[in-house]
Structure formats: structure tokens, C-alpha cells
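Here the complex is missing one protein chain, while the rest keep their positions.
Chain lettering (A and B) follows the sequence in which the chains are written, and residue indices restart at 1 in each chain.
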Amino acid sequence: MRLDPLLTERLVKSLLWCLTGLTIFVLIFIITFISVKGLPQLSWTFLFHDIEDMGRSGGILPTLVSTLYLTLIALVVASPLGVGSAIYLTEYTLEGWVTRLIRFGAECLAGVPSIILGLFGFVLFVIKLNFGWSMLSGGLSLAIMILPTIIRTSEEALKAVPREYQDVCFSLGISKWQTITRVVLPCALPGIMTGIVLSIGRAIGETAVVLFTAGASLRTPTSLFDSGRSMAVHFYILAREGLSMPNAYGTAAILIISILLINITAYTLMTRFLQKYR
Amino acid sequence: MPAVKIQVRDLTFHYGPQCAIQGLNLDIYQGEILGLMGPAKSGKTTFLRVLNRMCDLVPGARVMGSVLLDGVEILAPDCDVDSLRRRVGMVFAKPVPLPRSIYENLAFAPRLQRQHQHRQELDELVENSLKAAQLWEEVKDRLQDSALKLSGGQQQRLCLARTLAMQPEVILLDEPTSGLDPISTARIEETLTELKKDFTIILVSNNTKQIARCSDKVAFLLMSRLVEYGVTPEVFMVPKQKETDDYISGRFG
Partner (left out) sequence: MLTREKLIEKALLLLALSAIGSLALITIFIFLEGLPIILKTGVSHFIFGAHWAPTKGHFGILAMILSSLYVTLGALIFGVPLALACAIILAEFAPASLTKILKPTIELLAGIPSVVYGFLGVVLLVPLIRSYLGGPGLSLLAAAMILGIMILPTVISISIDAMNAVPALYREGSIALGATQWQTVRKLVLPAARSGIITAIILGMGRAIGETMAVIMVAGNALSIPTSILDSVRTLTANIALELGYASGAHREALFATGIVLFIIIMILNSAATLIAGRK
């Protein structure tokens, strides 16, 4: 017995809308739940006081400092590598085995799970290079994690800059490197910044990589070689050990809010950039 | 008798397997406008791009023969292409203003030269270039406005001014008025006629009437070969080759 196609259509549509509604509901619920339980925790003291009693009380200042430190190092290392790679891919070579190799490398790197990156960072930076559990080890490992994202978004941003601009510059006798730095890069900058901003979001939320390279020290790190606990790691420890639910919720809230703000910034940057060139 | 600015001998150009120019021999004179005419794909644009070595940018490009600018071979591998392109400027078919102010569009290339470090020198250069391109009166009060706000004709004159700001000796124009209205076209033709006494100008056009109006000498290219070359009024009134006659009278285009 074949159902009337219009009836099938209506049934299927209802089913799909229900499932979609469920999906959206779940995702929104996550954010609301954390916010509702965690926002009340956020106070000046919470944000800017030291961790006390292993995290059962006090604030999360050391974790904020660690997170900033780690993210900064990751950005400082990964941005020149990523943007440089993108410039090379778009401006200095044609499609050939070299570009395919580089892109293959970047895509595979993007697929490496964070625990493997943690293992790698542990064996190379912490042990073999003797940096120990430190901001440096953590930052370098995070840099490898965000490198593919920066390469991909920078490449797209550079490709979006009209080729004619370069023709014009060459015809005026301007060298290739000057053309890239004075005309192409400035035009591509919003797109490149989007990639960098998105990477910040990813770095902040990352736990497995950081736990095994930067450690989980409760002190505020003051140098590259100090160990430190990022917000995500602190949250993980609080949650697993059950040390303090209110503090856990508070840390989660701050994590989610910063990441959401960062992603919204990236998204608005990207839309404005696309508007200029489409 | 005007001096020979550019001497082309046995120029042959290939894009990969395709031949775009075959055995071209030509003399281009200082202080004149040379018109290059011919149907599409006859090698006109390719020839322009050889003159400022922009052809290098195309993968698989092979050029043979000799092109002398003031007696110096520009096809030599050790030729400084950047400095060649400052001496031989180019205006493209589609006006491409950079996403900057009008002033910046003109100033940024000379500034990179570091020849004009004083603001005053740069201002003067911008003003003179805009005046030479007959755009000064229209934009002198809004030099800081974005160049993207100008009309098509104005943008093309801006591109001409931008090329002039590099103080070239030769100006190459690749169908500069193809997208413009008749009034803008007329203004640009006027400008070229004014400019020719101080420069060597090569004008590529699909519009035979424009060539007839503007140029002093004309070269007719057909399917990668030079078919005829001569003084413009003579070529148009008494063409020596049948193909030239056919092209001018519109039997093919």
C-alpha cells in the first residue's frame, strides 16, 4: 500500500521538525543550565582571588592567568607559522605536489585527537626537551593544535582578495613581497583575524592537551617554565573530585561565556569581511 | 624625426603549446601614439604584456626574440623587472582602484620608492598626476574619499593618474575605454592626445574608429602575426593588405 505522497510529506516534515526542535532544545538547554547555575557564582572575588583549599573555596585567578599565558604563547607561535604557510600556499606556488602535501599535512593534523597531542607534547616538550610541565610546553602543544585552523582560514581569506589588485601593483613596479604586505595582507586581515579568534576559543576550552603538558599546579605562573592550571583543567578537576559544585558551575559559566563571546566576535568579523568582497 | 623608443625584433611568444605572437618586427617612436588593432586573440594584449614583462606571471610562458627599450634588452633574464615596470606603465581594460582613498591610490607606489619622502613632494606629485589625467578638478576637494566611490570613467582616469604618478616613459593602454560611456571615452582620448608629447603611448583597442581618431601610427595584428603597419591616415584610407581592408570595413571583427 503506497501512502499518498502529500501525506508522507506531512508526516515526514512533522517528524523532522520534532527532531530538529529536540536538537536545538538540547543545545540551548546546555547553555542555559550552566548559565543559570553558574552566573550567580561570578563575582569580583571569584574571578580575582586565589584558589583556596584545593579549589573548595576562593577564586580562580591563577587559572585565568594560566589560560591567558597558554593562549598567548600558542598564538604567538602558531600565527606566523599559519599565516606564513597560507601566504606560501596562495602566493608562491601553483597547485602541485608541494601544495597537496602541505594541505594534507594540515588536514591530518586537524584530525589528531587532543589526547594524542597531549601524549606528544608530554614526550617531546616535557620530557625530551626538559621543559617540564610548563606554560611553554602547554603553549607549544596548543600551537600545534590550532595551526591547521589558522592555515585554513588564512588561506581562504587570502584567496578572497581580488587578483586584480596584485596585477595593478606589479604593473606599478612594486615587488611581490611589498604587494603582499602592503595590499593583500591588509585586505585579508579580517578573515585572518577570524581564524585566530576562533583558535583562541578552541585553546581556552582544551583540556587533554593542557593537562599533560602544563600540569595542574595551583599557583599563579610567573614564568614560561612554571606549571599552571588552565580554567578548563581546573573545572575538570573540580568536577571529577567533586570538590565544590558552586565553584565548578562558576568556572564552567565563565568558560562557556568567554568562548561564546569569542565565537560571536569571530562570526561577525567574518560576515563583515565577506560583505566587502562578494 | 622622432627617436625610436622601443625596437622589437623577431618576437615570438608561446603560452605552453599555443603560439600567441609570431615573428613580430616593429619600431615604436617617442612622442607618438601607436594604435594596435585586430580581432580577439590576435596577440595584442600579449604583446603589451611582453613590453612590461607582465607576461612572466603566466605559467608556461616562453618568449624569444629581442625587445630593446632605449637600446637595452628587456627580455634579458637579469633585467630588473620592477624598475622596467616603473618605466613602462600599464592601464588595464577594467579600472581597478585599490580599496583606499584617492590620494592613497596615487601615493602609495611612489612612497614605496622612497624617492618622495616629504609630504609636500608627494602632494605635488598627486596633484600633477591628477591634472595630467584630467581628473584634478573633479576630485581636488575630496582626495581623502574612497576611490571606490568614483564613477567608471573617473576610476579609469584615476588608474591613468596612478600610472603617471610613477613618472613612466612609456604608457601601455589595454582597451582602456571598453566599458565606459561615450563622454568618458572622449575625455580619455583627449587626455591621451595631450600626453603623447611627453610619453610614448601604445593603445590597444577593439574599436577601429578609436584607433583612427587617436593614433599616429597603427599596427594591425591578425592571428599572432603583424599584417600591416604604417601611418594611421594612410593605413585607413589606402590599406596595403586585403586583410587590413576587410578588418577596417568590418567584414570580420
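The definition used in the following text is that a contact is a pair of C-beta atoms (placed from the backbone, for glycine too) under 8 Å apart; a residue touches a chain by one contact, two chains touch by 3 or more.
Note that the structure is predicted; figures quoted are calculated from it, not measured.
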Visible chains in contact with the missing one: A
Footprint left on chain A by the chain that the document does not show: 5-6, 8-9, 12-13, 15-17, 19-20, 22-24, 26-27, 30-31, 33-34, 80-81, 84-85, 87-89, 92, 101-102, 104-109, 111-120, 122-124, 144, 147-148, 151, 175-177, 201-202, 204-208, 211-212, 232, 235-236, 239-240, 248, 252, 255-256, 259-260, 262-264, 267
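Convention: only the chains that are shown with their structure count from here on.
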Chain B residues touching chain A - in the complex, by the definition given at the top: 52, 54, 57, 59, 82-86, 89-90, 92, 94, 96, 98-99, 108-109, 112, 159, 162-163, 166
Chain B-facing residues of chain A, complex: 94, 162, 164-165, 167-175, 178, 182-183, 187, 276
